[in-house]
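Removed from the display is one protein chain of the complex; every other protein chain stays in position.
On to chain A.
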Amino acid sequence: MNPERTVKWFLREFQAFFVLSARALVRVFRRPHYYREFVTQLDKMGVGSLFIVCLTGLFTGMVMALQALIQLKPFAATSYVGGMVAVTMVKELGPVLSSLMVAGRVGSSITAELGTMVVTEQVDAMRVEGTDVITRLVTSRLKAMLVAMPLLAVITDALALLGGYVIAAGYDINILMYWESLPQFMVFQDLIEGVAKPFVFGFIIAMVGCYAGLTTSGGAEGVGAAAKRAVVVSSIMVLVCDFFMTKIFIVFR
């Protein structure tokens, strides 16, 4: 592999991704808005992902509580389990895990859908029929994801807290103790962090999915490869972005 060519390829891809993202963002506030497409996508991405993020939240919360209780028991501090589950879920695991789940489920679906439209010339047909494909196909999906992802993360957090309580109740921790420990571990900024992160992750998942879909080539095999690439790239970008966003939030704490 020629390193110079690889670097050039990477820079070209990055530039194209950046340009598509900028164009899609500009069109968020520009007409036409394609409300029907937006609602359809919101239903597919948001409502369609509810089951998977509920399961993720519930079981992660239960595991978190189990692990925390084992660690806290020798110090007679089991009453703090609610706060520990909450702070970990709201700031980190809730946004990241729900985003990774959505990246796998929705990111691949966006890419496969757009990729199929590209290889069957439907995207070209739309352009000829007078449609701005970025507004119709990309911006509508981006808007739906920007609304859906923070809501899904909040639902994940809520289910995790519930799951944590179910386990804590088994250790004779009453609900009052559980909920009262939350403010001892969390501040208001943590809630903002818990919503800001999935908002950014949603942007990444939607844009990577759309970019991979619209640059698909090579028929059915190309669509499969693009979907796989979209999931891998968006998952990695979510994890890397999470690190840098955490650093930023720590600086401004």
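Definition applied: contacts are C-beta pairs under 8 Å (C-beta built on N, C-alpha and C of every residue); 3 or more make two chains touch, one makes a residue touch a chain; residues count from 1.
The definition used in the following text is that contacts and distances are computed from a predicted model.
With the options "MaoC family dehydratase N-terminal domain-containing protein", "ABC transporter ATP-binding protein", "Anti-sigma regulatory factor" or "Lipoprotein" in hand, the undepicted chain maps to the protein name "ABC transporter ATP-binding protein" (source: UniProt). From the options A:Lys8, A:Arg127, A:Lys228 or A:Lys247, the residue with contact to the unseen chain in the full assembly is A:Arg127. In the full complex, the hidden chain is touched by chain A at residues 32, 116-117, 120-122, 124-132.
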